[in-house]
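One protein chain omitted, others in place.
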Amino acid sequence: MMTELIAEGDDIFLYLDRRRTYLVKVEADKSFHTHKGYIQLGDLIGKEYGTRIASSMDIEFVALKPNIRDYIFKTNRRTQISYPKDISLIIMFSGIGPGSRVVEAGTGTGALTSAIAHYIKPAGRVYTYEVRQEFAKNAKKNLERAKLLEYVELKEGDVTEGIEEKDLDAVILDMATPWLVVPHAYTALKGSGVLVSFSPTIDQVVKAVEALTDYGFVGIETVETLMRFMQVVRGKTRPQTVMTGHTGYLTFARKAIKLEPDC
Amino acid sequence: MMTELIAEGDDIFLYLDRRRTYLVKVEADKSFHTHKGYIQLGDLIGKEYGTRIASSMDIEFVALKPNIRDYIFKTNRRTQISYPKDISLIIMFSGIGPGSRVVEAGTGTGALTSAIAHYIKPAGRVYTYEVRQEFAKNAKKNLERAKLLEYVELKEGDVTEGIEEKDLDAVILDMATPWLVVPHAYTALKGSGVLVSFSPTIDQVVKAVEALTDYGFVGIETVETLMRFMQVVRGKTRPQTVMTGHTGYLTFARKAIKLEPDC
Amino acid sequence: MMTELIAEGDDIFLYLDRRRTYLVKVEADKSFHTHKGYIQLGDLIGKEYGTRIASSMDIEFVALKPNIRDYIFKTNRRTQISYPKDISLIIMFSGIGPGSRVVEAGTGTGALTSAIAHYIKPAGRVYTYEVRQEFAKNAKKNLERAKLLEYVELKEGDVTEGIEEKDLDAVILDMATPWLVVPHAYTALKGSGVLVSFSPTIDQVVKAVEALTDYGFVGIETVETLMRFMQVVRGKTRPQTVMTGHTGYLTFARKAIKLEPDC
Partner (left out) sequence: MMTELIAEGDDIFLYLDRRRTYLVKVEADKSFHTHKGYIQLGDLIGKEYGTRIASSMDIEFVALKPNIRDYIFKTNRRTQISYPKDISLIIMFSGIGPGSRVVEAGTGTGALTSAIAHYIKPAGRVYTYEVRQEFAKNAKKNLERAKLLEYVELKEGDVTEGIEEKDLDAVILDMATPWLVVPHAYTALKGSGVLVSFSPTIDQVVKAVEALTDYGFVGIETVETLMRFMQVVRGKTRPQTVMTGHTGYLTFARKAIKLEPDC
């Protein structure tokens, strides 16, 4: 296995400190300007990822290779869903993996889309629906940058009116009215497939759970997670003062086949 | 895409309710006994996953297709690491995905090993170290059952003494003395690769963070997550009384190349 | 100030360890039996509170003087409200103190009643309503034991039908239908007085907040608290695994005078 080197046209994840990181494309004749001086990007070409480089003000940066977490949280303005604790649980509880076929709605900035695409590639496929036309362009750009666009089909459309795909492994919803999608998800999912819904309010959760129950889904559960950063310094270790109090509730359910084909 | 049917020899995830689920191998001439009656497993052959089936006491079960979450939390006695909220964040913050090469220690029951293997398959590989010989057999059985053994190399050995692999994408530690592995992880990781450590106590975290800092790792952060289930019933919706108060802290770090090759 | 000594007839809070504590009345000729041997209670008479005493099995106990916290959590079977984190916030956010006049409903085991009585004594008064006749006897016994009965008026009655008292500093509700009490609380409270409601479900909270808004209460806020114990041992410090996930929501509001006397 050869060490992978930084090449012209690659993205790097330029790290100054935990709060100041930049997703930057390496171009030989360009420099990247920060308030801590500029960096000659060409100097990085041919270097190993993880290389330290000094800015014009002699401040040290690190040229990391961007991973899926970096793409998700840097290429997207933060949307409601863009919380690592939620996205990671969605991925795992949805049961998806390499090869899975997944419908997602709405696309938004493509943050969750990117995460799903990353884990189902190369053989799987994400069909992502979005009603708001203006979002598609940005989502496409973000997916392209993360080299995940080829695994994604961006669809303009309203999943509350129907899902065109069949035999899906999972349907993942981050939208205002998930309960309206439940009948379509039932039809589109494989038997035993997973529906996931992310909602900020309790009222959305209650409606979604009622619809799922009506359609005979099983294993219905709703969870909420909290994530807190720690300040780790010998003699001064403590949880951090700043913490997000709430992002949303996650509801999971599995499709059980109805006894009579009445839907 | 054809509907996938239950075949002889397949595993099913037999669901009665959220607390009573069973991972069962389908054999034509066997029955599965529960306190709610027995189920003739042969009756399921040729049926769609998600099919409902009545027990001898006329209680309805659902024959789900087990997914990665089911395998992780059913084939393994619960070990310290086996918390979905932690495993899912480890997967995502480690940046791994299809094709990644990962070292893990210790293997334990293979719960986290299974999760990693699921997300790096088919092209990736997990090298999992365990010093306690008696664990290997059970972990192997669990990986085999989840059809993930082919992506895993089970190694008897002590990672505090060295890591044999090179150019790794991630090193994931769930062991008592993670700080002793930091020098070896530095050598074994690619530049920009991720080290993850799960530890129940604050003292382990402080030592690990100090070692990571000494070795020039960047982006070092420690988080703790809490997950709470909701009881969702119109008119009676509330968080559940039962909640796990603590599993462990997760520490993440990225390898930056040292300026002088002094290690 | 003289040192207070244990006298015949006093209660002691006998401490073995954090989980094994006993509220015991000191009688000269009695012994108190535990699985760690018995204690001759007469030996404690004339000793200082906090005295260590060996049982017949030579295990050391400590004879503490019971304080309000001990009475609340030992003389009462745990009822929904009996959570220190909730009771303490109720006391403080209700704004009560020595001299306050407070209505409480329902009495239950008298746990919250005891807490309120402790903080409003000696000049204040608690009027506590309970519809379930069978609760009164036990609550009375508990208040008597904590020497707080003289500050409390135990009333058999349904506060959803009316509150007899006027010019109250606070109305504190731990009951199923707090919203039905809001009109009566409005009439019974002083201008600027505080209504507090403890409810396990979101649905109760929404109804209570709507009723409070309708009646022109201001400063309406709902909070939830979580409390986690720490295991503090050098080298092994960590939050404890066991934690209560939910007790209830606390809603607070202040009475503002309506412009027209239309209620």
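By written order: A, B and C. Residues from 1 in each chain.
Keep this in mind: a residue touches a chain if its C-beta (ideal position, glycine included) is under 8 Å from a C-beta of that chain, and two chains touch if they have at least 3 such contacts.
Nothing here was measured: the structure is a model prediction, and the numbers come from that model.
S.K.: Which visible chains touch the chain that is not shown?
M.R.: A, C
S.K.: Which candidate, C:Ala28, C:Met57, C:Ala176 or C:Val223, sits in contact with the chain we can't see?
M.R.: Touches the omitted chain: C:Val223.
S.K.: When the complex is taken as a whole, what residues of chain C touch the one chain not shown?
M.R.: Per the touch rule, chain C residues meeting the hidden chain are 1-4, 13, 15, 18, 21, 48-52, 62-65, 67-70, 84-85, 87-89, 91-93, 95, 97-98, 101, 115, 118-119, 121-122, 166-167, 190-194, 202, 205-206, 209-210, 218-230, 232, 234, 237, 239, 249, 251, 254-257, 259.
S.K.: What residue numbers in chain A mark contact with the hidden partner chain?
M.R.: Against the missing chain, chain A presents residues 200-203, 224, 228-229, 234-247.
Simple rule for what comes next: only the chains that are shown with their structure count from here on.
S.K.: Component check with chain B excluded and positions unchanged: what groups of chains do you get?
M.R.: A | C
S.K.: Using just the Cα atoms, superpose chain A onto chain B and tell me the rotation angle to the nearest 5°.
M.R.: An angle of 180 degrees brings one copy onto the other.
S.K.: By mean C-alpha position, what chain is farthest away from chain B?
M.R.: C
S.K.: Could you tell me the distance, in whole angstrom, between the mean C-alpha positions of chain B and chain C?
M.R.: Each chain's C-alpha centroid was found; their separation is 44 Å.
S.K.: Which whole number of Å gives the spacing of the CA centres of chain A and chain B?
M.R.: Inter-chain centre distance comes to 20 Å.
S.K.: Rounded to the nearest whole Å, what is the centre-to-centre distance of chain A and chain C, using the mean of the C-alpha atoms as each centre?
M.R.: 47
S.K.: Touching two or more other chains, which residues of chain B qualify?
M.R.: 202, 224, 228-229, 234, 237, 239
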